[in-house]
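Moving on to chain A:
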Amino acid sequence: MAVVTLDQITKQYGPTGPVVVDHVDIHIADGEFMVLLGPSGCGKSTTLRMIAGLEEISSGKLSIGNRVVNQVPAKDRDIAMVFQSYALYPHMSVAENLAFGLRRRKFAAAEVDRRVSEAASILGLTPLLERKPSALSGGQRQRVALGRAMVREPMVFLFDEPLSNLDAALRVNTRTEIIKQHKRLGSTMIYVTHDQVEAMTMGTRICVMNAGKVAQIGAPLDVYWEPADTFVARFLGSPPMNLASAMVASSATGHGARSASLESPLTRWSPAVLGSLIDKKITFGVRAEDLFMNKAALGSEPAGLVRGRVIAVEPLGAETLLLIEVEPGVEWTARLPRHVPVSTDEIVELYYPASAAFIFDATTGRAVIGEARRDPRQ
Partner candidate 1 sequence: MADTLAERAPLPRFFSRGALALVLGIYTFYTLGPFLWLMTMSVRTTAEISTDHYAFPKKFHWEQFRIAWIDSDFATYFWNSTIVVVSAVAVVTLFGAAAAHALARYRFRGNRAVYGILFSSIIFPPQITLISLYQILVDYNLYNSLLGLTLVYVSLQLPLTVYLLEGFFARIPQDLFDAAKIDGYGDLEIFRRIVLPIGMPAIATTLILNFIQLWNEFLFAVVLITDPDKRTLPVGIRAFMGDHFQDIGMIATGVMISVIPVIIVYVFFSEKLIRGMTAGAIK
Partner candidate 2 sequence: MRATAVGLAAISLVALCAGAAPASAQATQITMWSNWPDEPAKKDWVTARVKDFEAANNKCSVKLSFIPKADLYTQAKSAVRTGQAPDIFYMEPDQPEFLAGGFLEPLDGYVDLNQYEDWSKPAWTSKGKVYGLPVEAYTVELYYNKDAVKKVGIDVPASFQLTQDQFTDLVKKGVAAGITPVAQGVGDRPFPGGLLLFESLLRKLGTEEYGKLLDGKLSFKDPRVVEVMTWMKTLVDAGAYPKSFSTLKLGESHFYFYNTPGALTFPDPSWFTGRAFAPPEGGGMPANFSLGIMQFPAMDKGTCPECKTLAVAGSFVMYAKSKNKDCSGALMKSMATVENGTKWMEQVSLQTGLKSDPAKINSPRKDYFAELNARNKDVKYFFGTPLLYYRAKCAETYTQVMNNAFPAGLLSVQDAAEKMDAACFKS
């Protein structure tokens, strides 16, 4: 069990090469399930590989269990890793695969057997022990890979997109399996994925990374409801948050955001915050599920409004996605109840509670901090 701390960790290929991980600070508590989330190429895998000891750390300090491990080889860091491709040794049976790492560590044969059979029974691999990986299904291979990490009983588990090669149904099962094992073992786990659903469902905390930097760290719902910038706002949530540029204006009723196609009161921000933004350009955002056709649905709450031309209506059964073009090149998506009585090219107006609005700095993309967003469904 261990705390993992990344202190200004940087990875640069060559003295003048690209910086793929840029001064990353992450503190992972003992027993925490930390998810590194981001699009491909954001540096999350490289970060994980540096933690694993598979990649040199260019600068910064990495400690595991209060020990600085920059100079410690992978095998001595007391970690185990589950790979995207599972990395099962094709020439060894399942049992040998499970035991391979232990043998090296000079465990007594009885101890090796005990751990292997225990892991196998937990993961339902007992009948498969003598098979070669090539004779296993994808899900079974995944479980062997997991088992191989488990038998080691390491301080830290590392997962590198372990579910991305599985089909949807299996992915859900395995996800549950991993959560279960995390609960059972209570070990520190670091999990890399580009899938926000995995991140939201599995992580104790999520670390969203973008272009080699940490964009935001926080509990899944915190990150969802309080995105630190436009990148996080769009990356988390499906469909992504709707964004459009607008100006902050002041009026008799208070401050508001306004553009040719939208108009919204800004109720979550103090006048002091907004005062400095008056007549300045900002990025305005609303999540798809906060858009409504009917103003009445919002009740007494102050409502914002957006206007646009219908591009497409996508009925999904339980709900319907409505795509509108608010400005040339800017599309918004609304997640609406089943029946949406509009047709393509019609101009429609959609409403949202003012408390659901986000504003971001137009140039840096950083969120303008306001009063905490209240979860409307609570």
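In this text, a residue touches a chain if its C-beta (ideal position, glycine included) is under 8 Å from a C-beta of that chain, and two chains touch if they have at least 3 such contacts; residues count from 1.
For anyone wondering why these and not others, all candidates are chains of the complex that A comes from, given by their letters.
All figures in this text were calculated on a predicted structure; none of them were measured in a lab.
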| item | value |
| --- | --- |
| Identity of the candidate that touches chain A (this complex; choices 1 or 2) | 1 |
| Chain A to candidate 1 touching residues, read off their complex | 49, 52-54, 74-76, 79-81, 83-87, 89-91, 100-101, 104-105, 148 |
